[in-house]
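A protein chain is absent from this complex, but the other protein chains hold their places.
Labels run A, B and C following the written order; every chain starts at residue 1.
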Amino acid sequence: MSELRARVDAMRPATPGPTRTADPQPPANFPTKGNYFGYIAFGLGSSLMLLVSMNIVRTLWALMEGEAAFRALMESFKHPAYVAFHALCFAWLVWVALRFFSLFPKTQPFRIGPFQRPADGVLVAGLYGIFVVATLVVAAILTGAIL
Amino acid sequence: MAEKPTKTIVVTRFDPDVDEVPKTQEYTIPVEDDWKVLDALNYIKDEVDPSLSHRWSCRMAVCGSCGMTVNGEPKLTCKQSLADYGDRVEIAPLANFPVVRDLVVELEGFMDKFKKVKPWIVEAKEAAVVEGTNRQSHEELMDFKQFSMCINCMLCYSACPVVSNEPDFLGPAAIALGHRYNQDNRDHGDAERNEIFREDGGVFSCSYANECAEVCPKGVDPSGAIQQAKLNNVVDWAKGFVVPRGK
Amino acid sequence: MVDVVRHDVVIVGGGGAGLRAAIAVVQADPTASVALVSKVYPMRSHTVSAEGGAAAVAREDDSIEMHGYDTVKGSDFLGDQDVIQYFVEQAPKELAQLERWGCPFSRNEDGTVSTRAFGGMTTKRTWYATDKIGFHMLHALFQTSMQYDNIVRLDEHYVTKLLIENGQCGGVAALDIRTGEMKAVLGRSVILCTGGGGKVWPFTTNGNIKTGDGMALAYREGVALKDMEFVQYHPTGLPGTGILITEAARGEGGYLINSEGERFLTTRDYGVGKKAELGPRDMISRAIMLEVRAGRGIKLPGKVGEYAQLDLRHLGEAHIDAKIPFVRELSKIYANTDPVHDPIPIRPVLHYMMGGVDVDIDGKTSIGGLYAAGETACVSLNGANRLGSNSLTECLVFGARAGEHCIEHAKGTAELSEAALTAQAEAESGRMDALRGQKRGSETVSGVRGAMNDVMEEGTGVYRDQERMSKAVVDIAAVKARYDDISLSDGSRVFNTEILAMMELRNLIDVAETVATAAVNRKESRGAHACEDFPTRDDQNYLHHSLVTRSESGGPVFGTKPVTLGKWEPEERKY
Partner (left out) sequence: MRTLMLKLEPIIWGLFGGGMFIGALVLPAWLLVVGVLAPTGIISATPLDFDHIYGLASHPIGRLVFLAAAALPLWAGAHQLRHIFLDFGGLSRDGLVGGVLYAIALVGSVLAVVAAVNL
């Protein structure tokens, strides 16, 4: 990682300055320390969604193809490696979801129509709540506990 | 009399007429416990080595000149307590900027970007000549007030990974400023600015690393501004579908 | 060969006054080209630090007349009344203009601009943006100026000399700090907007860049400096750093208390009457000094001396956060005190120079084509004591007026001989090369600066007397001699800040010399000039402006100039 560099033309003016300059240094802690680490982990984590969703596409496709295809797919999910992968994705995505929701409020305008944006803490708590409820409901539906 | 405590200040030095690349120089100096990091630099400049170059003026966290990298993090040196660090404090110029001399970085690149977002009130096309003041409710003021607090200290630029990699990226402070005007009910320049925001290096280049907001010494929250600007752009773009552009 | 750039108008300084002037020029003549030369990027100018607000009549219960009277009285009748009349009339227009340029003023319920109480003002007429008016004003002006392509900025260029030919000013010699090279910036008129010189004193609210450059530049070319003895001590600076706690803290209802917890401005007679904490600054600063002398100060270890306290606790957290959040932020960072829970330690600190380059109401100096505006100028609005929040408005009103007049002048004037002007810049360039890294005696910039600071603190403090002022005159001459023995250690060209500090020090010493000279010649007490051996005002002998000009041999020469009176006759100043 020590090779990581800022581009030499980062923040360079349109017309070059009249004296020679030293090359820009990249942020010292990027990407392994502090908030950067969280950010990169978040990015990688949400990229996992690509894989997970592909799996859902696959599931849908199998559903379309019929019971045999679906059963084969589900059978393959039982492979320990697959289970481990899903467990990892689960844990990672929960964290990603929480970080996403905690960063969400400030992406919204201060006022939405006539309504004032609630305090960030309140919004985050609300979003966390929705996350928990949604996860429970979806899980319940999938397990057949409701519906 | 008790000996004063000392600290070793490691400063990056660079004189383009002499040095190929920046080097570091160490100064061990007596320190006071209420000092800011800037006080240590000024002590060095006044008492030890007057050839050290750094920018500063207000020493009250409002002029924005004294941003530097302190132990790896971008800090406003007149605000940052020296006591927060151990016996060795490394002071380097802001990351992501070309270095002019010692701790002084090249700001013209930022000034270019700053101007691009049209940071002024754009009057309505058919506006009559006005006297007196506009009315603005407290809520309308609060729609943009936070984003008007930027002191152009450049800490956010030096923390942003996109700035390191995309030379055309407008960057956190400039976008926050453009967004500040878009959110101001006295301004009518949204359409022009959104156009600029959509260009290469505009709002969509931001990866939402959020580090800009973490390091901002003034609570501006540029990352929030950028995401809001993205949202506005999406809405704007969607509207453009319904009502074709080019009226 | 030095680089030569040509413009119609050259403005030195990118603070409130300089930016306002620049915009005025291009609005008056959209074809005019302006060079805006500043030693720092404009948004770093010290206007940025102004906190409290800017004054202009806005409310029903107020009038132009009242603002005029308050200002005249505040000035201890040394303000020129024609200037004051023009100022108070223009003030509301200028602030409204600033509002339309986007300045985020704080608002009333009904959406109109809110105003607050300020020292020496009869009613609420100080427009504010929480407690960061200077910051917002400067950024609004700077950002507005960016839409004019014919305002050409020369950022980080340090003006070292005015280029004068045949008694006309035709530009400036400016050192490009980045390259270390001199440029001749030519124009048919020049406006100095370089701000004050608080750095003459050791303990000041002023930033590092306030080194009286414009005053010294004009002084060295033979222009008089006016009313230099009047320097304002702000009552509430943080001990140690001198960082300002704005008067708005008192405007919003803060109290001053002594070591006994007593609100001394109400319990003792310091001349401020019912105004109490909202009395004018000169009187309150003196009151604090007297409290300390009477043994009711609070002692701190070290060099910062004794202080009083500013108590905001009764305002409550919500009010503090809504109206004066920056006060809270500054107190926490620089005094380790949260005003919500503890009183803030404060003491009088040097803040503002009423005096400056002698100009008329148009900003014109005695040299053709040379103008000045803002804190660096003395248009005689502030007289012997400035009312808080008048100076930002002054920057706007007289910045604009100077801009308009100077483009008029430029249009009606023939170009001066370019060769002659460039030759002067050439000579400056040579001087700079010799100065860079010069080896003389054993003195250092910081050493001499410290000596000057000590002299001026001792001789021209809140309270003065003949003996100490005379001593200051002598001592400052000695400091001047030491200046010539300074050796420099930075020989490099690029961003050499040592050479800047050296030139700034020269300017500071010149300014200090004029202050001491003017002070010792005023044997009365008026406004901010409080002499212990002449404790009363003496209109018989001293109702006049002081002028200090530079003699052929380089020393200061004292003179006077009459005050323009008008409808308000001098009367005892009592609140």
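Operating definition for what follows: a residue touches a chain if its C-beta (ideal position, glycine included) is under 8 Å from a C-beta of that chain, and two chains touch if they have at least 3 such contacts.
It should be emphasised that the depicted structure is a prediction, and the values quoted were computed from it without experimental measurement.
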Note to self: List the neighbours, among the chains on screen, of the chain that has been left out.
What the structure shows: A, B
Margin query: On subunit A, where is the contact patch with the chain that was removed from view?
Written below: 4-5, 7, 31, 40, 43-44, 46-54, 56-57, 59-61, 63-64, 67, 70-71, 74, 77-78, 82-83, 85-87, 89-90, 93-94, 96-97, 100-101, 130-131, 134-139, 141-144, 147
Notebook entry, point to check: What residues on subunit B make contact with the chain left out of this view?
Noted result: 161-162, 164-166, 198-200, 204-205, 207, 209, 230, 233-234, 236-238
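Assume only the chains that are shown with their structure count from here on.
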Check: Roughly how many whole angstrom separate the Cα centroids of subunit A and subunit C?
Finding: 53
Item checked: For subunit B, residues that touch 2 or more chains besides their own -> 16, 100, 111
Notebook entry, point to check: So which bits of subunit C are touching at least two other chains?
Noted result: 178, 494
Check: Can you list the subunit B residues touching subunit A in their complex?
Finding: 14, 16, 19, 21-22, 69, 72-74, 92-93, 95-100, 105-106, 108-112, 139, 142-143, 157-161, 163-167, 183, 207-211, 213-214, 221, 223-224, 227-228, 230-232
Item checked: Sites on subunit C touched by subunit B in the complex -> 40-41, 43-46, 48-49, 93, 96, 99-102, 104-107, 109-113, 132, 135-136, 139, 143-144, 146-147, 155, 178, 207-209, 240-241, 243-244, 329-330, 333-334, 336, 444-446, 488-490, 492-498, 501
Check: Which subunit A residues qualify as touching subunit B in the complex?
Finding: 5-7, 9-15, 17, 19-31, 33, 35-36, 39, 43, 103, 106-111, 116
